[in-house]
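Okay, structure first, notes after.
The complex is shown incomplete by one protein chain, all other protein chains being positioned as in the whole.
Letters A and B mark the chains in the order given here, with residues in each chain numbered from 1 onward.
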Amino acid sequence: MNLLLELLQILFFPGILFALLLAFIYEWLDRKIYAKLQNRVGPLYTGPNGILQPFADFIKLLAKEDIVPDETDKPLFNALPIVALTLSLTGFLVLPIIDLRGIISFNGDLIFLIALMTLICIVIIYAGISSSNRFSTVGAERAALQLLGYEIPMMLSAASIGILANSMWVYNIVSVQVNTVWFLVGPGILGFAIFILCGQAELERIPFDIPEAETEIVAGWLTEFSGRKLALFRLTRDVELLYLSGLAVALFLGGPSGPIISGLEPVLYPIYFLLKTFFVLFLLTTLRALFARLRIDQMVNFSWKYLVPIAILQVLLVRVIV
Amino acid sequence: MMQEENLQKEEKKSSYELFFDIPVGPQHPALKEPAFFKFKVEGEKVTGVDVDVSYNHRGIEKALEQRNYIQNIYLIERICGICNVAHTLCYAQAVEQLYGKEIPTRANYIRLLIEELARIHSHMLWLGVAAHEIGFDTLFMYVWRDREVVMDLIEMLTGNRVTTAINTIGGVRRDISDEAKDKVKKGMNILEERLKYYRKVALNDPTVNARCSGVGILKPRDAIKLCAVGPTLRASGIKNDVRKDDSYALHDEVPFNVITYDTMDVLARVLVRVDETLESVNMVKYCLDHMPSGDVRIKLPLSPPVGEAVSRVEAPRGELIHYVRSNGTKNPERYKVRTPTFGNIPSVCEMLTSKGDYEVNIADIPIVLASIDPCFSCTARMEFRDVSKDKTWIWSLEELKAYCKRQGSL
Partner (left out) sequence: MSMLKEIQKSLFKKKATVLYPFKEREKVHIPEGLRGKIAFDREKCTGCLLCARFCPSGACEIVTDEKGKRPIFHLELCLFCSQCQEVCPKNAIKLTEEFELAAFDKKAFTIR
């Protein structure tokens, strides 16, 4: 019985179908906020206020012709979009949404979550290399270099949270925050700033959308993908956005916790989760609207000159407090 | 030489290429019009560039010989959409030189007004496009929102937002009413405030500085040797502007400053253009306050006398030269256009090669290309065609000189 309930939870709510639905809504929200910051309207006509626009884009891409060039590494080229989507959906299942623990929850799942993000980046590098195209190669090379830049600060900041809560289990981290104070308003504020910046680099959004710079290398590692593969990669991008916001909420904002009325928990926890992730999304979109795109050597410079020392400072601070 | 040989041997031995070429164009998100640039890259460093710009050749100079002088105004206007005022101004001045007649002062003031409004329009469009090339979409959206102000003013004055068709042989076609003058003044006040804000953003934003300063260096000696024109030349510290050196349309009566910067990089070109836009705003305000009354047009016969004339104009992109030769009929005998972008192409090839300490990355390519404000519709190459043998080819300068010597015209 328990197994059946878990299976239903994984498939529908708050699992795969919920993740896909929420990913579309997040992309719509991202586009609308980005547009409002630029004094214009975003999508407007598909569905009420344009809310069906990301879904319409997905359906349109599914219907387009899927061209596979001769020179590519075909098994890798065909399998990579599915692998990427699977990885990000798997990570989503570990996040706490309807309860203080995720559907899948085990000791050490913080490391699992961070490792999943690195794996997705490795998939991107393979995607760029397997499509034998000059632009894709340059994009893959840039993605690898960018990974060197943001990976260390992000891991240090997550590790500092682990030290603060004295555990590597996301359930324990969230419980500690519920009992004491959210780490964002407490000692984790530096870590939150680093996490958001590195998250922007991981999601490949401006100012760090270097592997996929539109005006320089056409579409970077995404150039040769078309049709269904492109649809799956774009969906992966949206699910990753959701996944990163969920992780930031779990680590720094106390997960889906908030003032509860007993008995209504399965309804209130998702609502708090949504509100908090909207806040993180707002921060990410504002960052996207504020800056120009950096060059890859400038990005790695910035990361190692500023982000890594601040992350180390955060770890030391946390060690002193605990 | 030895290094090259060794390198070639190495290339043949290994099973993958060490260096490859990145093609930018003919279709590319960084280019607004078709042109072909082939870059030799090593990793992220660009080591060489090869150019081909003849994709937009439309045979305009031949078409000009088959229409009369009035029809040609509208054909010349369409050589380039953005520079259309500069092209028609240059054409009208060249033909009026053939007649040897002077146009009324009020007509010259109106020509100056529309020319400077078009310059503001062109530079704001360029600022948005350059911001988009470095990925700064927010600045792009804001600048293009403010560009609507100047487009609405041009629409009110001339009847169309972009192709103005206000210059004609003998003067201008429309007059300005007093309420139009008030609206233009209000628009200029709004624009001045916004432009000062964009200048502050360009100077202070850290990511814009990171992408634009120290990039695309063109030394003054190279700029003069390679015949750069316009803001590209002025950003390398050389004070050269047709409006001051060879004044036309009463530019010597309307005061302005020639803007130069001496940091020689892309940021200097951005600042030169923004400051020029501010100067144009001041010129427009001066024009409105000091406009004399009188006719706006004189009537001229359809066929000019036999002769030839050259006229130069400072288009938003640089120095524009037109040459006309008339044989007394109502069609021109020969017309030649030399556009500023054509003069800037050798400079951009120089800016895009890494040598010594100066390194160019792939990420610098779009912004350096955009910094000369390329208008490839204006650029055209000549190609030779032998119809009987059905061959086409392009000659280099030495081959062309040898051919002319053989024909006896050099």
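By our rule, a contact is a pair of C-beta atoms (placed from the backbone, for glycine too) under 8 Å apart; a residue touches a chain by one contact, two chains touch by 3 or more.
This one's a predicted model, so the numbers in the text were calculated from it and none came from an experiment.
**Q** Touching the hidden chain in the complete assembly: which of A:36, A:60, A:74 or A:319 does that?
**A** A:36
**Q** Looking beyond the chains shown, say which of B:206, B:294 or B:328 touches the absent one.
**A** Reading the full complex, the residue touching the unseen chain is B:206.
**Q** Out of B:32, B:174 or B:244, which is the one that touches the chain we can't see?
**A** Only one listed residue reaches the unshown chain, and that is B:174.
**Q** With the missing chain put back, which residues of chain A would touch it? List them for me.
**A** Residues of chain A in contact with the hidden chain: 36-41, 44, 286, 289-290.
**Q** In the complete complex, which positions of chain B touch the hidden chain?
**A** Chain B touches the chain not shown through residues 67-68, 70-75, 138-139, 142, 145, 152, 155-156, 159-160, 165, 173-174, 197, 200-201, 204-206.
Definition applied: only the chains that are shown with their structure count from here on.
**Q** If you average the CA atoms of chain A and of chain B, how far apart do the two points sit, in angstrom?
**A** That pair's centroid distance is 44 Å.
**Q** State the interface residues of chain A toward chain B in the complex, per the touch definition above.
**A** Interface residues on chain A, with respect to chain B: 37-40, 134-135, 138, 141-142, 206-207, 209-210, 213-218, 289-298.
**Q** Using the touch rule from the top, collect the residues of chain B that touch chain A in their complex.
**A** That would be residues 20-23, 28-30, 41, 43-44, 131-139, 141-142, 145, 205, 207-208, 210-211, 361-366 of chain B.
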